[in-house]
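Every protein chain except one is present and positioned as in the full complex.
For subunit A:
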């Protein structure tokens, strides 16, 4: 690819020259923008809906948490002012005058900023570097398209999405009957999210110049989003200066619905403009298809471990496993640190209390068993991702050369399933361990920590059933492989929401997660765990048998 693409600038020279007589550097931007919006006509609305959902799904919670009269303000401060809550939400200053709208802003602005950042980064990368990688960009730029048209169109697409989101929030927030939701505050809330989206679009514009691979570029820009969130979390708990190093920290310090300060958006807008300008500048220093950073090279020969089928599977999945492991460590620590304040947090939420304690045990134990289900469901997402990897390998044409060697079909598929079930158990262990340690620390109850670890591991057989179900559809109906996602989705819907909505138990029985005893609140029963393990083994065996019998789908 490199030789072909390196020749591209010479060929595109006629229409895309910097100061060429035939047109400017932005020629064709309009066409490319319409093309990008056409390609994203489903994707972007889904993203916008997700950000709106993050904000509006917290309406009830914000109303409940906000004090009905000034006397309750101390309770609100106690619930929301703890370090764990501050790290997950926003700066404490919101609690000075906690109207429902201010509480909503505290709870949701940070999360929404992360989602908007994701949307902007992925949009810019998709329309710049990812297109260069597939060769679409070369085709487009051989037409009458200016040198900067592609980047401009990509940034404009992201900016349009960010702006529409800001407008929707500004219009919708004052109209849902939320106490304290002023028009001015809603405008600031929307503008803050638009601005943070522009910042990360600019960051992505730089990242795509650096790496010649879309995934690496996305990774770099998303790391910036993560760092911004981590800095604001640290700043909200500890020294304020840290939060002032983060664009997410800046917009949160506009305090929409509280102080309504507009000026913290200015540094964010400056950063957006600066990064975008840097992106344009860097793009003139590289060829189409090339990156400023040289592509990394690796070993010229394979290690002995890699050429074992299991070694290959572990190599292919280790990045994903590390990512899920880290995410579950953080998630477990977050939930664990909340355990100390569960009584305060749920003081006003009678329905939630009732739903939680139905399984028996103390409120802390019930809360722990509920959030452990979330840890287990996240771990099961890893299991499904890995267990369905053989399908991606097959349709990409990478399975065929492997299966034309001395590697049997069973061993090939089994190597991926071992990675799925073993890796899934490992990330579940990490999440449970992290929750056990932080939970024990938060409640000063070491015994609870031990029981939490056991309770988390009790979900392992349910993970194995999830992986077995994926193996079964892959073996017998490979085209229906995405159906395997139904298991974690259903398990979460029934196990988590079902409890709150009071759904009948029979629905829970259809989910493997529904059969796991709800430790530490409930008693440990071994029978369902043994049965789940047997079911998992049967599903895996059936999946392997199906795969041995069927045709391999050609690329």
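Of note:
As a convention for this text, a contact is a pair of C-beta atoms (placed from the backbone, for glycine too) under 8 Å apart; a residue touches a chain by one contact, two chains touch by 3 or more; residues count from 1.
Throughout what follows, contacts and distances are computed from a predicted model.
Of "Alpha-ketoacid dehydrogenase subunit beta", "tRNA uridine 5-carboxymethylaminomethyl modification enzyme MnmG", "ABC transporter" or "ABC-2 type transport system ATP-binding protein", only "ABC-2 type transport system ATP-binding protein" is the UniProt protein name of the chain excluded from the display.
Within the whole complex, the absent chain has one touching residue among A:74, A:302 or A:497, and that is A:302.
Hidden from this view is one chain, which touches subunit A at 1-4, 212-213, 215, 295-302, 306-307, 309, 312, 315-316, 319, 396-398, 400-409, 551-552, 554-555.
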